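As you look at this complex, bear in mind that one protein chain is not there, while each of the others sits in place.
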Amino acid sequence: MSDKFSRRDFLKLAGVGAASTAILTGCGPASRYVTREPYMLMPEYNYNGQSTFYATTCRECAAGCGLVVRTSQGRAIKTEGNANHPLNLGKTCARGQATLHGLYNPDRVTDPIKRTRGNAAGTTVTWDDATQTVADALKNYKPEEIAFLMGTTSDHLFDLLTDLSAQTGINSPVRFGALSMFEARATLSKAAENLFGEAGMPLFDVGGAQVVFSFGANFLETWLSPVSYTRGFAGLREAQSKKRGTFIQFESRMSSTAGKADEWLPLRPGTEALVVLAIGRLASELRGGPLPRAFADVDPADAASKSGIKLETLEHLAEMFANSTGALAIPGGTALGQSNGLAVAEAVLALNAIADNFGKPGGVFFSALAPNQTEYQRSASVKEMQEFVQKMADGKFKVLFVHGVNPVFELPASSDFKNALKSVEQVISFATFPDETALEADYVFPDHHALESWGYQRVVTGSAQPVLSGSQPVVSPFYNTRATVDVLIAAAQLAGGKFAEALPFKDEVEFLQSKVASLMSETDGFFAAPDINTFMAYFQQYGGWWKTTDARTIPNTADVLNRNLVGAEAEFAGEGEFFFVPFVSPTLAEAGANKPWLQELPDPTTTVMWNTWVEINPETAHELGLEDDDVVKITSEAGVLEVPVYRYPAIRPDTIAIPFGQGYTAYGQYAANRGVNPADLLGQHFNEAGDLAFAGMKVKIEKTGKKQPLSRLESIMGVYGVGLGEEH
Amino acid sequence: MIRPEEIKMSAEHVGKWGMVIDQDICTGCQACVAACAMENNISFVGEKDSGYGRSMHWIRIERFWEGEYPEVKMTPNQPMLCQQCNSATCEPVCPAFATVHSQAEQLNLQIYNRCVGTRYCGNNCPYQVRSFNWRDYERPEPLSNQLNPDVTVRRMGVMEKCTFCIQRIHKAQDKAKAEGREVVDGEFTTACAQACPASAITFGRVDDPESLVSQLAQRGHGLKHLEELGTLPNVTYFKGG
Partner (left out) sequence: MIKRFFDWLKQPLGLIAVGIAVLTLFSIAAYGLYTTQQPPEQPIQFPHKTHVAFGIQCLYCHPGAARGPAAGIPTQAKCWGCHNQIVKTQTSLLLAPLKEAVESGTPIEWVPVAQVPDFVQFNHRAHIAAGQNCENCHGDMTKVNIAENPQVFNMGWCLDCHVKNAGEDHVKLVKLTDCGTCHY
C-alpha cells in the first residue's frame, strides 16, 4: 500500500458505504410491510385494478353538466364530462375537474354536530338525535316560523321542500347563490318578461352567430352555463360551413371573456344602455325604413361622448351589426348589475330585433323548460333575500334550515345576514364543509358530497333539449354524513301527522323514483322503459334523462321595437373617484376556494394564484404612486378592504376591479383567511328587477405603505426575488 | 441490443404522438390545467412556493399583452406544455440518463427513479415546461384517495413534466392488444384534450396521415414554437384570428 491514501481507495471505500446505505434505506424491510385491505364488498362487476365508471351530475355550479367519474377500488379518481349529456358533450370546466378535491377535502364536516354559535368546536351527536332535532323543529314551531334557505344545486331537494311546504304550510324554500347574484338572473328574466310577455331564461345561440356583441356577459367564465357557452364560442370561431365569426365585448375591464374578443370596448360604466340604443339607432338607420320607437330617443353623438367610445367606432359597430347575416347581442354580468340594469337588458334584447334573429340559428331563444318542470323558476334576487333577512331579523322565522349555500359569505356584508341569524331561535345547517354559515348554526347535519349523493338537477339553459341531469353516488360516503333528503324524510315520519303524510317515502331513492316516474311515459325521451326499476337503471347509467327534440321556444317579439326604451345613465353610490367592478373569479367562482388545486390555478388574465388583488390601470397606479403588490385601502360607503395592487393594462383608468371568490373566514384550511371579499364593499342598491347593483359603487383608494407579494405565474423569476414586480 | 446504426438520427424522426392546439378558440379557462393535475397526481405547492415560480403546472396557459390602454390586446391564449420534441434539448444534458427519448413511443421521458435532481434538463428546455419538486409537498389526508394509481407519485428532488398521458397511451394499447386490434384514432385522448370545453386541443398519431390530428395540422398556418432551434416539436399551434 502506498503511503498516501489514494483518491481511488477513497472512492472504493465511499462506494461500499454508499452501497450499504442504499441497501439499508432503499430495499430494507421497512418499505415492505405495507398492508392492504381488500375491497370488502366489491360490486360483482368490479375487478381488481380495473376502473369502474359512474355517470352523475356536477354540483360545482347550477348549470348541471353531466360527469362520468372514474373510480378504482371504491375511490373516485378522476372526473370527466359525460359524452352523451346534451349540455356539456363530454367536457368539463376546471371546477368540475377539481370536484374531487371537495370530496376528499381534509376539512369536511365528518359527523353531525351541535355547537354554540360561532364556536368552531362542537360536540358530535348521533344521527338519531339529529333526526329527532329536525323532527322537533318541524313539529314544535308554527309552519310560518320555519324557513328553508337553499343553494342553486340539488333540485330534487328543492322539489321535496316545495312539496313539503305545499302540504304543511311551512314557507316555500328560497334559493340563492352568489353566482346568480353576479349573473343578475332576475334582471335577465324580468327584461325578457317585459319585452316578450313571458318570463324565462333567454338562450343565446353563440355558435350559430356571425357577429356577437356582448355587453358585460362573461359567458366564457362562470355565466349561466360556461361549458355550453364555451362550446358555442368555439362554434362561432371555427365552424366549417361559415367564415370565422366576430366577437365584440363591451365592458370597462377586460375580463377573460373580453380577452377573446376581436374588439374590446372599454365604455364608461353606466353608459351601457346609451351605447346599446345608439348602436340600435345607427343600425336601424343603415337598414332603412322607419326608425323604431325603441331607438328613437337616443342621440348617438351624446352616447359617444358620455361613454367614451368614438362616434366613428359606434358607426362602424352599427354597420357591422346591421350588415351581418347573423348578429347577436347578449346582456349580462356587470352591465346588468347597475341601477339601470333592467333598461340595459331590455335594450340589448331589443337590439336583437334589428338583427331579426329570434328563434333563428345564431339568435335568441327561450331555454327549454326542463323535464318535470311547468314554469321557469329562478333563484332569489338580493332584494328578495333582503326581505328574507328582514323577516329573520324581525323574529318571524324561528327555525332556519340552510343547505348548499353560505349566505354569511355570499351575501354582501351590508345585508347583515350574520346579525339577522341571531334573531332566529334555531339554525340548522346541512353544510358539507365548515363554512361561515355552518359556524353560526346551532347544528350542522352534514349532507354527503355531490359525488356521494343521489339526486337530479334541471338544466336551466345551455341545451336545446330539455335535460334532467341525474346524480348517483359514485363512491360510498367517506364520512358519517347523511343525505339531507333522507334526514328530512325520517324527521317528517317522526314528526308524524301532516309531515308524515307529505313525505310518505322510505328513502331518498324512493322519492326520486316518484319524481321521475312521470317521464317513463314520455315518447320523445332519449330512452324509455316499461317499469320504474328499468327506468332508474337507465337513468343512472346514462346520467339522466333528456328529450331528443329541440324544445327551445321562440320569444313573442311583436312588440319589442315599439316600446319606449330609456337610455339614462346609471347612478352610482358612494363618494370615491373610481368605479368599482367586482367580478367572479373564473377559476374559483363562489365556492371553489377550499379546493387547493383551484387555488393554484392561475387567473386567466392576471395569472395570480392563491390570493385576491385589485386591478388598477398602470397609468392610474403611476399617478397614485402605486407599484405592483402595494397594499391599498379601498373605501366604499359600505365597507373598507385592504388588498394588494395588480397593475392591469386592460382596465379603464377610472375603474378598479376585484375578483370575488376569496376572503373566507372559515371554509377549511385552503380558503380561510386568504384574500378579501369584494362583496364587503357593496351597499344595498338595487336595479328595477331587484338584483343588486353590484357594479354601481364608487370607491376611494388610499396607499397604505404595506406590501404583499402576489404569487403570479407570469413571473417566471418568482415574485419574491430580484426584479420584484417588474414584469408584465 | 439496439445497435447504433439502427437508431436513425433523431432529426429524421417523425414523431408518433402529437397535438394540435387552436389558440383562436382557447378561452384560457384552465380546465386543462386542472384536468392534468387531477390525472397526473401533480402536487400543489401553496402560495409561497408558487410565488417563487415553483408551481408544478405541466400545462400552463400563457397570455401576453400587446399595446397600451385603450389599444391594449391580449394575445391568443397559448397553452404551453412539453412539446415532446423529436430532437429534445433536455435529453443530452441529463447526466443520469433520466431524461431519455422513448424509441417505442417517440416521447421525451422523465424516469423519476433515475432522476437525481440536477435540473439541467429544466434549465436547457427552451419552453420552460419542466417543473422540479423542491419539497415533498404536503397532501393532507384524505386527499391522497384521489391519486391516480397509474401514475407514480413523485417526491422531493425529482424533475417532472408532461408525459402526453403516457399511462393512457399504454392503457389504450393494452386494451387494443387484448382485443386483438390496433388502437383507433380518437379512442382515447389526453386529460387536457378530454376536458377542454372548447375542444381546442386535439391529440393523436402524427405519423398516421389519416388521423384527425394530422388532418388538422395540415390546415395551413400552423406554427411550431421555437422551431428554429431544431427541436422538432410535436405540438402544432394555430393562432387564428
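First chain written, first letter: the chains are A and B, and each begins at residue 1.
Everything that follows uses one rule, which is that a contact is a pair of C-beta atoms (placed from the backbone, for glycine too) under 8 Å apart; a residue touches a chain by one contact, two chains touch by 3 or more.
Keep in mind the model is a prediction, meaning the values are calculated, not measured.
J.: Which residue among B:118, B:145, B:167 or B:215 touches the omitted chain?
T.: For the chain that is not drawn, the touching residue is B:167.
J.: Touching the absent chain in the whole complex: find that residue among B:19, B:36 or B:107.
T.: Answering carefully, the residue with contact to the hidden chain is B:107.
J.: Considering the whole complex, not just the chains shown, which residues of chain B touch the missing one?
T.: Spelled out for chain B, the touching residues are 1-2, 6, 100, 102-105, 107, 109, 111-114, 150-153, 163, 166-167, 170, 174, 177-178.
J.: Considering the whole complex, not just the chains shown, which residues of chain A touch the missing one?
T.: Touching the missing chain: residues 1, 3, 5, 13, 16-17, 19-20, 23-24, 27-29, 32-42, 47-50.
The rule we apply is simple: only the chains that are shown with their structure count from here on.
J.: Can you compute the centre-to-centre distance for chain A and chain B, using the mean CA position of each chain? Integer Å is fine.
T.: 30
J.: Residues of chain B touching chain A in their complex?
T.: Of all residues in chain B, those touching chain A are 22, 24-25, 27-31, 33-35, 37-39, 44-48, 50-55, 57, 60-61, 63, 65, 68-70, 72-74, 77, 128, 140-149, 191, 194-200, 240-241.
J.: In the complex formed with chain B, which residues of chain A make contact?
T.: Checking each residue of chain A against chain B gives 49, 72, 75-81, 88, 90-98, 100-101, 103-106, 220-221, 226-227, 230-231, 233-234, 237-238, 244, 254, 256-257, 259-260, 262, 264, 266, 478, 586-587, 596-602, 604-605, 607, 609-611, 617-619, 649-653, 669, 674, 709-713, 715-721, 728.
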